[in-house]
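Every protein chain of the complex appears in place save one, which is left out.
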Amino acid sequence: MPDTRIGVFVCHCGRNIGGYVDVPQVVEYAKTLPDVAHAEHNLYTCSEEGISSIKRKIKENDLNRVLVASCTPRTHEPLFRSACQEAGLNKYLFEFVNIRDQCSWVHMNLPKEATEKAKALIRMGVAKARLLQPLEEIEIEVTPSCLVIGAGAAGMTAALNLANQGFDVHLVEKRAELGGLLRGLHRLFTGNQDAGEFIVPLINQVRDHEHITIHLSTKVKEVKGFIGNFDVTLDHGQKESAVGVGTIIVAVGAEEFKPAGQYGYGETAGVLTQLELEERMKEGTLRAKNVVMINCVGARVPERTYCSRFCCLTAIKNAVLIKENDPDANVWILHRDLMAYGVEFEDYYRKAMELGVRFVRYSLESLPEVIMDGEVESVRVRHQLMGKQVELPSDMVVLTTPLVPRGENPEISKMLKVPLSSEGFFLEAHLKLRPVEFATDGIYICGSARWPVEVSEAVFQAYASAAKAAMPMRRGYVCPEAITSFVNEEFCGGCGICAVLCPYSAMLMDAKNGKRVARSIEALCKGCGTCGAACPSGAITMNHFTDNQILAQIEALTEV
Amino acid sequence: MTQKPKLALYWAASCGGCEIAVVRLYAKILDVADFFDIVLWPCIMDFKYKDVEALPDKSIDLCLFNGAIRNSEQEYMAHMLRDKSKALVAFGTCAYTGGIPGLANVANRETIFQRVYDETPSTVNAEGTRPQLSYQVPEGELTLPEFYDSVRTLAQVVPVEYFVPGCPPVKEQVEGVIQAVVEGKLPAPGSVVGASDKTVCDDCTRIKEDKRIRSVYRPYEIVPDASRCLLEQGIICAGPATRGGCGAPCTSVNMPCRGCYGPPPNVVDQGAKLLSAVASIIDIQDPAEFERVTQAIPDLLGTCYLFGLPASLLYRVRHQREAWHAGETVEPAKAL
Amino acid sequence: MRQEDLTMNKNGFEPLILGFACNWCTYAGADLAGTSRIQYPPNIRVIRVMCSGRVDPTFILKAFARGVDGVLIGGCHPGDCHYIEGNHKARRRIELLRNMLGDFGIEPERLRLEWVSASEGARFAEVVADFTKTIKEMGPLKTGAQIAVEVAK
Partner (left out) sequence: MTTNPVSEAVRTERRITIDPITRLEGHGRIEIFLNPEGDVENAYFQVPELRGFEKFCEGRSVEDLAIITPRICGVCPEAHHIASAKALDAVFDVDPPPAAKKLRELLYSAFYVADHATHFYALSGPDFVVGPDASPAERNIIGVVHKVGLELGGEVLKHLELCHDVVAMIGGKYIHPVCGLPGGVSKPITEEERAKIEAIARSAVEFGKVSLKVLDDVVLANQGYVDMILSDTFTHKTYYMGLVDANNKVNFYDGMLRVVDPEGKEFAKFAPSEYLDHIAEHVEPWTYLKFPYLKALGWQGLVDGKDSGVYRVAPLARLNAADGMATPLAQAEYERMYSTLGGKPAHATLATHWARLVELVYAAERMLELATDPEITSPNVRTIPTATPGEGVGVVEAPRGTLIHHYQADEKGLARKVNLIVGTAHNYAAIAMSVKKAAQGLIKKGTVVTEGLLNRIEMAFRAYDPCFGCATHSLPGQMPLIVSIYDAQGKIVEQLRRD
């Protein structure tokens, strides 16, 4: 273990630092600090001269730590790190001290204080540099194949997209056939295109694609490993099989809420849901003169507070279809608020009104009431605008219900260690910064598994997730953070606190001769260090920001 | 006799449980008596200070010192025994981290005297009599040791070779330490002996599954599942932030660990770590709700530092002493 | 005790303030304050961490035990954490720690957690200025550890 030899390079940054901080004085002070073998100042440390000076001094003074006091690591750390590397020094043995952006530039009228602060910051930097350890960057190979869970519009689209890029895809569907919810749909908005026209070609392409292996009536039983190398066990009912993939896309979709017991649903054939209505229309077995649709059944209520977004449109679409098919039919839509976002949907709404579909607003306080006597007779509702009770003759009541999360979501979420929202849908890493991907690397999400979406949204989410999944597979490898946490098994008591804190599932609880021990998966760790801050047994070291390094900085801060 | 290694035991501010822990070696205690030449054991034999003072420096091979430093007599003995001993051992939690007597660092001499000699409802002391360091009785002078403002650990007073944690150290560990001494197998000076390098969780056999909690309970508020981790059931347990080796006797009877074995290796401040761990696993984002839930921990200081206040980074409560320095009179509390 | 104080000690008490800034938001915000040349008091010394969730309460107690007069922690706004919710964990730890500081006779106001985004250079400067002012008014921190030293003397 050679003794620590630190080289300190203080930058004038022209006048940017030198104009306010007494750089020569700072350099003289730096020389007095422990383990500082060399200190100098440069007009611009980031200039060709500065960089070559660093490299030269590393050799001449066989420095094994380098500290640059200049601007900010956010812009210049890579440059100085590579300088160290080129001089044969591990780049993580470099420490950056910010005496410009956070010192000279913000204390321009206080040269004396700025100089003292610069000294203090360098003293702290040196204290940390003394304890720096070299770190290695690893590469992890990524198997160029993807597991897509769920073969609805989203899943099939994602699978097809990836397959067309030449990646092998394992498409897993728990039902006996492809298509998901779409199979039940009649026509799709906007444009009322026949659902079949969309779904059938899609199914055929998927089925015939050389790069897609379809697993019907199959469930994902177990998933091990991490980005690049997931070992997946598939349960085909009678037998099981194993596949290895590099990425995973979750496209399990959602299901329509069945409002059992509400408005006589389940008691008479005259009361059905929108999806059931579409099936009848598809079969052409719809016979109804007076249709009353009730929106927000089971949505935006205390036990299910969210809005399913497109059910208003489904109601409008189906109302229009009924009217177009039979102009004499009466169609009422009872709603609480009408969501018709975007250009096309607003047109939809207008068209419906033109065709004579009547909209009645009701409130959560006074819900509509379906009058039945074996068959539906009428619907009584308090008309909010007219402020009085009205009774609508009706031979069919259609309940507009939201999409709800799949029952198997919790199971899948546990298996993949990805989170669910409080509503039970899957939760992506970040709505704006990292949509369609989970915090856990290599696992992506699209379609109604994430949030209720209509078909076109499902499709473009599918493209997005496929594009995301393609990145590591196309590159063929991933470079995880070198600055990761490390668990010292000697001290780990296996309490498991780190495991629940890590947003990336990078902390695993292993069983070692009967006892629990935590293990950090470097490939997944992002180096945030929250596990280290919480680890009560002191077993976790957050590399490059270790307790000892930070405590040393604090001691240096308060030193005489 | 003189060939035997010399053993000394001494207690300072402590309950005597550590001494009992040694006596409770039962038959083995006789082996100890055989192996060692016991030169000092106040609860066993004469301990006129002069006799210890008379011993040459470093003539005691092993000194097991239990108890924190609360008064001048204890500090004096700590210094003397340091000089006389080759290996000075902080034996038990009080000597190691301050222990329960160290909780007195929430107060100071004046407030303690006030409570004990004035306020306590059973006390009748109209004259405000206080114990005096020196007092003239008709027959002569009587003296008392000085009661200090703060409690200190042994290592805060003199350099210490070894630390044996535990309130008290469990029998098996005491045996182990004695054995190590007998076999001359003590580790490098500065080490903690008679304990494990892992935490109490490693000793605790309760089932651990998911550490996330959404509510916190005080031990008397719920009947916990007898097989599952207490912390996972919302009962604050110091086990994860406490050095093991005790065998987790407390959790074995459904009571949480309170941290008497002190911080694990590599942990600077046991309380800070416990606090950080607890705050981390309370899985609540809404600050108001978090505030509400954490009401179930009304005494954070006592929860985090029940056995180690003097050894903590902050060492003692601040305002108490400042009030004492400013000569502020703490308003006399009402009788119970 | 601290030489930079002595030199700074022109007009009365100049507090020493430790700052922890997360790499992605607050540290960037502090840099922006610099590039915008926004002036603020020189009492603060910033330690860069990747995430406010890295800040172990031990660090804060250590700082107070060593006589730092105030500790400021800067993280990303809720929802913007580069590490999903490291800032939420930081908030929970700091909140509990503030309560405990009270038990120790240390004013909770000496420990502050602020959300400062990369675009909030001006806000960073304001926060530092305001915090420095607060601590100045509070006066120097006298910790139990310092008292211990006195006792020992």
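Quick notes
Labels for the chains are A, B and C, by order of writing; each one numbers its residues from 1.
One rule holds for everything that comes next: a contact is a pair of C-beta atoms (placed from the backbone, for glycine too) under 8 Å apart; a residue touches a chain by one contact, two chains touch by 3 or more.
Not measured: the values here are computed from a predicted model.
Seen in the complete assembly, the chain not on display touches B. Across the entire complex, the residue among B:Ser191, B:Ser215 or B:Ser252 in touch with the chain not shown is B:Ser252.
Set against the missing chain, the residues B:Ala54, B:Val116 or B:Val182 yield one that touches it, B:Val116. The omitted chain makes contact with chain B at the following residues, 11, 13-21, 23-24, 26-27, 29-30, 33, 38, 41-48, 70-71, 73, 99-101, 103-107, 111-112, 115-117, 119-125, 129-132, 135, 137-142, 144-145, 147, 167-168, 170, 218-223, 226, 249-250, 252-255, 258, 295, 298-299, 301-303, 306, 333, 335-336.
By definition in this document, only the chains that are shown with their structure count from here on.
By count of C-beta pairs in contact, A-C exceeds the other of the chain pairs A-C and A-B.
Centroids built from CA atoms put chain B at 48 Å from chain A. For chain C, the set of residues touching two or more other chains reads 56-58, 62, 85, 89, 93.
Under the contact definition stated at the top, the residues of chain B that touch 2 or more other chains are 267-268, 273, 276, 280. Interface of chain B with chain C (complex): residues 105-106, 148-150, 152, 156-157, 267-269, 271-273, 275-276, 278-280, 282, 284-285, 287, 290-291, 294, 297, 299-301, 304, 312-322.
Remark: chain B residues 197-202, 208-212, 231, 239-241, 244, 263-268, 273-274, 276-277, 280-281, 283 touch chain A in the complex. Every residue of chain A that touches chain C in the complex is listed here, in rising order: 72-74, 98, 100-103, 105-110, 112-114, 116-117, 119-121, 124, 429-430, 433, 439, 483, 501, 503, 526-530, 532-534, 542, 545, 547, 550-551, 553-555, 557-560.
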